[in-house]
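Here is chain A:
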Amino acid sequence: MQDVVLALLAKEPAHGYELRARLQHALGPLGDDLNAGQVYVTLRRLEKAGLVTVRLVGQTDRPDRKVYELTPTGQERVTRWLADVDRAPRPAPTDLYLKLVAAASSGLADPVDIVDAQRRELLRRLADVQRAALAQPAGSGPALLLEGAVLRLQADLRWLDACAAHWADRPRG
Partner candidate 1 sequence: MGRLLLAFRLAWRDLRRHRAQAFWLLVAIAATTTTLTLGLLVRNAADAPWDRTRAATAGPDAVATASDARALAALAKADGVADAVRPFPTFAVRLGVRDVQVNAVVQGRDTAPSRIDRPYVTSGSWLRRGSVVVERAFAEALRVRPGDQVTAGGRRFTVAGIAVTTGRAPYPSSAPGLIWTTRADAARLPALAQRRLTMPLRLEDPSAAPAFAARHPGVTPWQALSEYATAELRLADNALITGSWALAILAGLCVALLVGGRLAEQSRRVGLLKAAGATPAVVALALLAEHLFIAVAAAVVGLLAGWAASPLLTGPNAGLLASGDTAPTFGVVAAVLLLALGVTATATAFPALRGARVTTAQALRDPVRPPRRLGVPSGLPVTLLLGLRIAARRVRRTVLAALSTAVTVAMIVAALAMNRDVARMDNRATGPDFVPGAGNPVTERVSQIVLVLAVAMLLLAAVNAVLTAWATSLDTLRTSALARALGATPRQITSGLVAAHMLPAAAAAAGGIPLGLAVYAAARAVGHSSASGHVPILWLAAVLPTALAAIAALTAIPVRQAATRPIAPTLTTT
Partner candidate 2 sequence: MEPILRAQRLRKHYGTGTGLVRAVDDVDLDVASGEALAVVGPSGCGKSTLLHLLGMLDRPDGGEIWLGGERIDRLSETAAARLRRRAVGFVFQAFHLVDELTARENVELPALLAGASPRAARRRAAALLDRVGLAHRAGHLPAQLSGGQRQRVAVARALVNDPGLLLADEPTGNLDTAAAGEVLRLFDELRAEGRTLLIVTHDSRIAAAADRLITMRDGVFVDQTVLGRTGHGTGLGALSGLV
């Protein structure tokens, strides 16, 4: 969550309400239960860690608004995060998706490159699992178990292809 919020600020400074709206727009129905409090808690923690600074902007008819901005340390962390490949056995789709959205909106990385890096990771894993599966005699119990892992990885890879096609079609920004 912290990385996503940081990345969304990379393009331009924004206030909490805007950030929440962007997240909800990207997540669609999955973003419905994202409440304003979660976003503000995250922003406060980032501020405490010195990753963002807050600036008060005066408004004529309402109280002043807090606009959040990345610090150089925050900038560095975003870049690192975008280049980082998820090494979890089964990366959560939402995490990768938000990373791609953030990469596209911040312009700090090409989403297609991120997908390719993730695909390489998954393919390596698929190759490992597959070799293990092929080492088992055909039709054995362990082979069947490994087959399940193979099919899941294949499903993830297919989704990555869909992501690549989605972001390859539209120019970043």
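For anyone wondering why these and not others, all candidates are chains of the complex that A comes from, given by their letters.
In this section, contacts are C-beta pairs under 8 Å (C-beta built on N, C-alpha and C of every residue); 3 or more make two chains touch, one makes a residue touch a chain; residues count from 1.
What you see is a predicted model; the values in this text were computed from it and never measured.
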Touch-positive candidate for chain A in this complex, from 1 or 2: 2
Chain A to candidate 2 touching residues, read off their complex: 88-90, 116, 119-120, 122-132, 134, 138, 145-154, 157-158, 161, 165, 168
